[in-house]
Structures are given as structure tokens and as C-alpha cells.
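Below is the structure I would like to discuss, written out as C-alpha cells.
The block that comes next holds chain A.
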Amino acid sequence: MTKRAANAAKGIAGIAVTVALWEAARALGVVDPRDLPSTAAIIRAAAEGLWGGELARAVAATIGSWTPGLLLAALAGAAGGIALALLPRLEIATRPVLEFLRPIPSVALIPVALLVLGVGLEMQLFMIAFASIWPILFSTKTGVEGVDPRFMETGRVLHLGPSARIVRIVLPAALPSFATGLRTASAIALVVAITVEMLTGQAGIGSYIENVRLNGLITEMWAAIFVTGVLGYLINTLFVTVERAVMPWSPENRDR
Partner candidate 1 sequence: MADSTSVREPILAVENVSKGFNAVGPRILSGMTFRQEPGQFVAVVGPSGCGKTTLLRCIASLMQPDEGEVLHRGQHFDDPPSWLSIVFQDYNRSLFPWLSVRQNVAFGLRGVDARDERIMKALQAVNLDHAADLYPWQLSGGMQQRCALARSIVVKPHLLLLDEPFASVDAQTRIDLQDMVMDICRDMALSTLLVTHDIDEAVFMADKVVVLSTRPARVVEEIAIDLPRPRDQLATKESPEFLRLRHHVYTLVRQQAQRLPRED
Partner candidate 2 sequence: MTVKGHQIAPLAWQAATVVALVALWQWAALTHPAVYLPPIGRVVDGYIRLWHGDLLANALLPSLYRLATGLLAAIVIGCAAGIALGSLRWLDPWVRPTLEYLRFIPAVAILPAALLVFGPTDQMRIFVIAFGSVFPVLLAATDGARRVDPILLDVARVSGLSTIERLIRVVLPAALPSVFSGVRVALSIALVMMVISELIAADDGLGFYILRNQRLFQTANVYAGVLTIGTIGLVLTLALLAIEKRVLAWHRGWRGLTETNRG
């Protein structure tokens, strides 16, 4: 057996052990078996829920708010990060405000958003964008600041004007940092989207999970949690794949 095949088999065995532990917890009554449905039941409920069922609609709704919120944060965060890196006066002036806001977890501002915007899609989009902007902003700023000055000199030697230097040298050089910030933000955005849904009943995974839990549909609840985990994994894989394709030259992607 090749090494890869052997490792894959071990991985599957590991998963099997986890499933076995789950089933053991049920059998031994460590947790009430009604609270812990069998893995087979969970998989079945997940498949049913996704195949044109409620769960699929909930996932779609969450993605439907996650995407525009993240996009908004990406644009604003990138623009802000670049501005802060290239305009030192702006950076200095805004520093106390940013350092003041930084330690505050964005989710703590959900009640504030409720006060100002009330319940609804607007408020959810705002919260997703607000929470996601920070990693993108700071990563982009660091990325632009970290551009090797020799690149800039090369640009001047090649007679590129300042805006051309920004577009053709600074942006590509800062792209890996921006991408990392975006990937971090994508996970934060998902958490915030689901949290708002749980809190306000906005359509999506969060409210779906709460609903099924309150209605005693425990299997459906676990199925939804399982699918959410898969969603989180897929989102991360998506970003990593795109990063590797777009930036094969980046240090993280180089030794593959």
C-alpha cells in the first residue's frame, strides 16, 4: 500500500473511532440518548434536509447574507488598509480611534446595531461587514507597509508614476496579506451571521437550529450543526484553493 493510501485509511479509521465514541456515549448513557441521536440518523436527516428541504433553504439564506457582508468588508477594508498604509497623517490621526475600537469584540455591538437599525437584513449585513472589516483592514495595512522598498525603487527606475506604482507593484505585493485577512474574516463573518440569526430570528442556519431545538427535533438540530461544520470547512478550502491558484508565488504556497 502506498503511503498516501495508508494515511487515508488511518484518517478514516480515526473518524470511525470518533463515531464509535459518539455511539458509546449514547449507549452508556453518559448523555441522555434522546439528546444524542445515532450518527446514522443524523446523516439521514442531513441528507433529507439538504435535498430540497428546510436545511438547504437555511444554508442558502445564511450564504445570502454572508456573501454581500463579506464583499462589503473586503472592499472597505482593502481601501482603508491601503489608505492607512500610504497616508501616514491619516494613520496617525485615526490611530487612537482604531486602537480604542480594537479590543471590543464586534458581537458586543449587536445590541447597539439593534438599537440603531432594528431587526432585519440591514442590521445583519451591517454586523457581518463591521465584524469582518477589522482583520482585512489590518492585514492589508500590514501587507502594504511590508512591501519591500526595493520594489518601489524598481518602479521609479522604470519610470512608473505614483498611481501606476500602487496598482502594479504595491497591490500585487500586498495581495497575500489581504488574502489571509480575507480568509480570517470569512470565518468571522459566518459566526456573526449565525449569531444574528439565532438572536433575532433572521432567516438562516442560526434561526433554523434554534427552531428545531425548541421544537424538539433533536436529530435535525445535530444534522444542521454537522452541515454547518462542513460549510465552514468548505469555505476555508475555497479560499485556500483560490489563494494557491492566484498566488502560486506567495511564500505560503511556494513549497507545495
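Just so we're on the same page, contacts are C-beta pairs under 8 Å (C-beta built on N, C-alpha and C of every residue); 3 or more make two chains touch, one makes a residue touch a chain; residues count from 1.
Regarding selection, all candidates are chains of the complex that A comes from, given by their letters.
Because the structure is a prediction, the values reported are computed rather than measured.
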Candidate number, among 1 or 2, whose chain touches chain A in this complex: 2
Candidate 2 partner contacts - residues on chain A that touch it in the complex: 6-8, 10-15, 17-18, 31, 35-36, 89, 92-97, 100-101, 103-112, 114-116, 187, 190-191, 194-195, 198-199, 205-206, 209-210, 213, 218, 221-222, 224-225, 228-230, 232-233, 235-236
